[in-house]
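Written out below as structure tokens is the structure these notes cover.
With one protein chain withheld, the remaining protein chains of the complex are depicted in position.
Labels run A and B following the written order; every chain starts at residue 1.
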Amino acid sequence: MSTVVTDPRDVAETVTDPELPMLTLADLGVLREVRTADDGTVVVTITPTYSGCPAMGVMRADLVHALHRAGFADVDVRTVLSPPWSTDWISEDGRRKLAEGGIAPPGHAPVRTAGPVPLSLGPTRRTASCPLCGSADTEELSEFSGTACKALRRCRTCREPFEHVKEI
Amino acid sequence: MHEETVYDALDTAHGGEGQWAFGTGFDDPLAGVDTTVPDGVEPADLGAYCLMLGDDALVLCQRLTEWATRAPELEEEVAIANCGLDLLGQARLLLARAGSAGVLGRSRRHATDSIPDEDALAYFRDPDEFVHHHLVEADGGDFAQTMVRLLVASTFRLALFAQLRESRDPVLSAIAAKGVPELTYHRDHAARWVLRLGDGTSESHRRAQAGVEAVWPLLADLFTATEVETRLTAAGVAVDPAGVREEVRGVLTTVLERATLTVPAWPAERPSPGRAGEHTGELAPLLATLQGLAREHPAATW
Partner (left out) sequence: MSAPTLDRRETAAVPDEAALQAHFDATIAADRRVEPRDWMPEAYRAGLVRQIAQHAHSEIIGMQPEGDWLLAAPSLRRKAVLLAKVQDEAGHGMYLYSAAETLGADRADLTDKLIEGRQKYSSIFNYPTLTYADCGVIGWLVDGAAICNQVPLCRSSYGPYARAMIRVCKEESFHQRQGYELLMTMMRGTDAQRAMVQDAVDRWWWPSLMMFGPPDDDSPNSAQSMAWGVKRHSNDELRQRYVDMSVPQAAALGVTLPDPELALDPETGRYRFGRIDWAEFKQVISGNGPCNAERVSRRRAARDDNAWVLEAATAYADKHAS
């Protein structure tokens, strides 16, 4: 094999999310670590956004493929569950790209503490600005959408329906 | 998005490389996670405990999924699928954890080596090897009963998981930490429906009360620890279900009272027959549907 000059992290950071291809796995905060082991194996660590995420296999295959193409023969993609992913892991770049892609980015995730989780019976009041016209006058149409972390909203100013990545 | 780019991306099948390349067969939900069992913990106990929590999630997911394409509105269609998918994910992690601790029951008598542990456990165990509570296997009834059951099941599970975050088994603790935000919105979603139905129209009130009456007796099984749970609680790995009784009772009472529903008398508690592998007649058909295809092709990979 010819000498590899590329940093494997740079390669892994180009891999995009299968369902939100405007974001890389790094933007999304799913890519946790890239390191080279003593035997030369590139060890990549990823974390699922939620327990049921069915795309882990696809992400793993995409990472392996990208690294193979860049000349890294031995790649080991591992899952890590802790600390759990939350929307706070989405980078500033990621938030900007979401907005550019017409999806309102999340605010800050609720802080979770030890002990019993308090019951919340009222409607969850969330706010999000319209990614199209910027208006803050928007309403939630559905608390859930294609995935658990997205809600469907509508702009009352320009009428655009849009998705909002909720704070989770 | 450029049209040509998208079409190009769709057209890279030949060669077997590119975006169509997978070839991994299956992906283990715990791939690369350190599954060493902590010192002083009996692997058989840890595996058995993971099966209890895993089966509760798997069977409830199956019951919730029966609503797919039949829910009252599209918003509810996605909400129910969301909850089901979260539970399925938790079940996969927990069954894989049981397998990694060497607990596979009799499943390997039927399942070939090509089948991963999580699937061997889900598809090739017999009914008497399933250890979920009757609460999750009962037929869901109408939408009101479905939401009351989801409220009870997720309140109980959330209370357990909140404490399990401190488990001495790092895998179990990580699964619990991942599950807490999920179970929080399952519980709150179900609770809001119980409010709307209980305090909605006279018909919805009647149905919600009937749902409560149908589900309440099943609370009897939830709070008596099995021997496995008792040993693991002492080892700092599991949570004694008796310890979450008051929290669960408090949450359910709050919701029902706000929903103008009558809170039935607390049922006489008993050791859970489900945890001992004793089930009602409703389990066999549920498992026949779940397992039928996989069992028809025991040598297949999917």
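Operating definition for what follows: contacts are C-beta pairs under 8 Å (C-beta built on N, C-alpha and C of every residue); 3 or more make two chains touch, one makes a residue touch a chain.
Note that this is a predicted model, so its numbers are computed, not measured.
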Options A:R112, A:R126 or A:R154, residue touching the unrepresented chain: A:R154
Among B:D199, B:E213, B:D240 or B:E269, residue touching the chain not depicted: B:D199
Missing-partner contacts on subunit A, residue numbers: 18-21, 52-55, 57-58, 102, 132, 141-142, 145-147, 150, 152, 154, 156-161, 163
Touching residues (missing chain, whole complex) on subunit B: 1, 3, 6-7, 9-11, 13-16, 19-20, 22-23, 25-27, 58, 62, 65-66, 68-75, 77-78, 81-82, 84-85, 88-89, 91-92, 95, 115-116, 118-119, 122-123, 143-144, 195-197, 199-201, 203-204, 207, 289-290, 292-294, 297, 299-302
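Methods note: only the chains that are shown with their structure count from here on.
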Averaged-CA centre spacing for the pair subunit B and subunit A, given as whole angstrom: 25
Subunit B to subunit A touching residues, read off their complex: 17-19, 21-24, 26-27, 29-33, 74-75, 78-79, 82, 85-90, 92-93, 158-159, 162, 165-166, 170-171, 173-175, 177-182, 184-185, 187-189, 191-192, 195, 247, 251, 254-255, 258
Interface residues, subunit A side, partner subunit B - complex: 45, 48, 50-54, 56-58, 60-62, 65, 76-84, 86, 112, 114-117, 119-121, 123-124, 141-148, 168
